[in-house]
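Structure incoming, see below.
Omission of a single protein chain aside, the complex is shown with its protein chains in their original locations.
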Amino acid sequence: MGKLYDELLKDYRAKEGLKTCINCGTCTAICPAAEFYRYDPRKVMDIVQSRDEDEIEKLLKSDFIWYCGECMSCVTRCPRRNGPGLVIMALRNLSARLGYFTCSEKGRQLYPLTRILTGNILNYGYCVYPDTFKWEDHKESGPVWKWHLEHIEDTMARVGANFKGEGPGVLRKIPRESLDELKSIFDVTGGTERIETVEKFSRAKAGEMGMDMDDYFRETFEHASQGHLNSDGD
Amino acid sequence: MDFGFKISPSSAINLDNVDTVKFEQLHDMEPDVYKCMACGSCTSTCPANRFSGMSMRKVILALQRGKEKDVVSMMRNCMLCGKCTMVCPRGINTRHLILSICRIYREDGK
Amino acid sequence: MKENIVIIGGGIAGLEAAGQLLGLGYKPIIIEKSDRLGGHVADWNCLFPDMTPAKDVVGRLIAGATEANIFLNTEISFVNKLKDSYNIMLSNGISIITKIILVTTGFSVFDASKKEEYGYGVYDQVITNRDLEHWFNTGNDRRIDDCGMNAVGFVHCVGSRDEKAKNPQCSKVCCITAVKQAIELKQKFPETMVYCFYMDLRMFGKKYEDFYIGAQRDYGIRFIRGRVSEVSENIDGRVIVKAEDTLSGKPVKVTLDLLVLMAGMVCNPDSTKVANMISLPIDSDGFLKSRDNVADIIDSPKDGIFYAGACTGPKTVPETLAEARAAALKIHLYNKTMQ
Partner (left out) sequence: MIYQGKQKIWADYQKEIPDDHWFYVRSCIRQNFFPGAEKMFLEICRGLLKKDFYETEHHTTCGGIAYHCDTIPQETVMTIVARQFALMTEAGYENYVASCITSFGNYIEILETWKEFPELEAKIRELLWKACKREFNKPKYVAHASDLIYKYRNEIAARAKFRLVNRHTGEPLRAVEHIGCHYAKMFPSRSIGGAEYPYVLSGMIEAWGGNVIDYPERRHCCGYGFRQYHVKANRGYSISNTYKKFESMEPYHPDFILTNCPGCPYFMDRWQYVIAETEGKTYGENGYGIPVLTYEELASLVLGYDPWDIGLQLHQVAVEPLLDKLGIEYDPSAKYKGLNRKDIMRPELPGVLRCC
């Protein structure tokens, strides 16, 4: 592997997103993550454009790059046509590839995310799916969602959905052959490899932390330490 | 009901709510405090900066933003060596300024 | 009978050059599109760094140029290139044959409404540097409360240093203009809190840094290093400004009674029009291209055609006047070599 900076610049999102930064702060000013986390996208851009390998490595191993919500509000405003949000995506991609993501608490969340989302895509053809969107994990979805899930055949039928049905329509069953196509897309485009990489490094990290994978899943999915939010420790 | 997370206060500095009474008091004693242009000469020469994060530039900024707690904790590390005064391009007597800051912001006995 | 010399544009560059040429014994012709002389400077109130009234400067320049042939309300309809001269057809039907043209078409103020996120033309309490000068001149602007205001902000680099606004250039004079206007506002409303949002403060000119120090020390104007990202309006019609306080690395917001946008200089479309008529090149910054940007800024690449002032890029008043004088001399020497 070449230098981290060069690796990063192979990513099209870094090519698009990183021109020259003048540290003006328009990105941070309206960043929803900077509003609550100890986070400053301007600094991310500045570190990357410094080409300081040590600093970039630190960044890739830190919580810092995982605070962004990818709303891309920064892209609208940058006077130099940068996309800090795109650079973040490239950094995360590299951190995932190299296994650096397990070095930080927010980075380790890549494990539950990968399991939930790629699982939904490959099993159902949807990113979000009622069978895996449990009320217990999502109490904020409210009593109405609890009720909806408990009576989903009826509630879906009531509004004219085609829940798990053949043919087109709302929440239809995606045909087997289409799911197979998704799987082969994952296989040839590096999607499957990415899942395996995340799994491998997460397994190693779980071992290091003395957890089995279920505990590791719960821990990374639910636990938030002090110090991420700006208000922590004040 | 506990959902496992809660609303967090914004980290944005809201200038509408900054209490500048003490800063104005300081300004009366040290008119030059307004002259800082945040060049960082003081910080780069500060022997305490290396190990404690003391930064005169940041102190003056924090005063203007009403972040007194940050100021007090940074000031604890100052050794009053006066190097910052020697390098300030705007001729601010930072050593004198530091003593005045201590007087105003530490009156409550901290 | 001396050569015709055509000066395109009756702003301060055109007036000063005309005055000098008159002194050298020529009878220059000034073609001015609008109904008055003095250009943008005539709209201004006071000039940095000594707060000289703009009308005094413009008045002197006009007085010095009265002997010139001046066509107001006149545009150039078209230009024909003859063998070694130009035939200029004016909108008033007059045609002039000349071997010497001085382009002093100046600049345009960036249309601040193009920076949509700043809300000029959408939010009532957002004005421009030009609007504020107008108020200094006339005292007439319903957006400015004469009884005083709590807080006022200035935004530097509006439409300058901005690739999205298609103007990556620094407009040079806005930093000092913002400081000047902030001080003037503070003189009128000492109780008002005044903020300047800047990326860099480019205090390059004579006594500019003194101005900046004065603004800080004597007027307590607060300088916040961060480009304004977004402006919105709250329920009582005041504006909320968001930036990053980059020196502390945190988002910052403030509610203001008035926000002044420092709209920068962009190439005057009339310059481009003239350039097209006489096949003059445009430089990569969008302004007219000089023969050489170091040694021959007032020479166009074409013989007999000269520039002075902001048609080749943002300039201060003294720089413009110096170029106008240099152009007059250059024209004089050029005319001698022709004979």
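Labels A, B and C are assigned to the chains in the order they are written; within every chain, residues are numbered from 1.
Just so we're on the same page, a residue touches a chain if its C-beta (ideal position, glycine included) is under 8 Å from a C-beta of that chain, and two chains touch if they have at least 3 such contacts.
None of the values given here were measured: they were computed from a predicted structure.
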(message) Quick check: which displayed chains does the absent chain contact?
(response) A, B, C
(request) Give the residue, chosen from A:154, A:196 or A:215, that touches the chain omitted from the document. (result) A:154
(message) For the chain not shown, which residue from C:3, C:32, C:131 or C:230 touches it across the whole complex?
(response) C:230
(message) Can you say which of A:22, A:45, A:60 or A:89 touches the chain missing from this structure?
(response) A:89
(message) Applying the definition given at the start, please give the residues of chain A touching the unseen chain.
(response) 11-13, 15-16, 30, 32-33, 35-37, 66-73, 75-76, 83, 89, 92-93, 96, 106, 109-110, 112-114, 116-118, 120-121, 125-130, 133, 137, 140-148, 150-151, 154-161, 163, 166-175, 177-179, 181-182, 184-191, 194-195, 198, 220-224, 229
(request) Since one chain isn't shown, list which residues of chain B touch it in the complete complex. (result) 1, 3-8, 10
(request) Tell me where the left-out chain touches chain C, residue by residue. (result) 113, 116-117, 119-124, 230, 232-235, 237, 240
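Heads up, the rule we're going with is that only the chains that are shown with their structure count from here on.
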(message) Could you work out how far the Cα centre of chain A sits from that of chain C, in whole Å?
(response) 48
(request) At least two other chains touched by the same residue of chain B: list those residues. (result) 10-12
(message) Going by the contact rule already set, what residues in chain C reach two or more other chains?
(response) 225, 242, 245, 250-252
(message) Can you tell me which positions in chain C touch chain B when the two form their complex?
(response) 151, 195, 201, 212-213, 216-217, 220, 222-223, 225, 242, 245, 247-248, 250-255
(message) Can you tell me which positions in chain C touch chain A when the two form their complex?
(response) 117, 157, 161-165, 199, 225-230, 242-246, 249-252
(request) Sort out for me which residues of chain A touch chain C in the complex. (result) 22-31, 34-35, 40, 42-43, 76-81
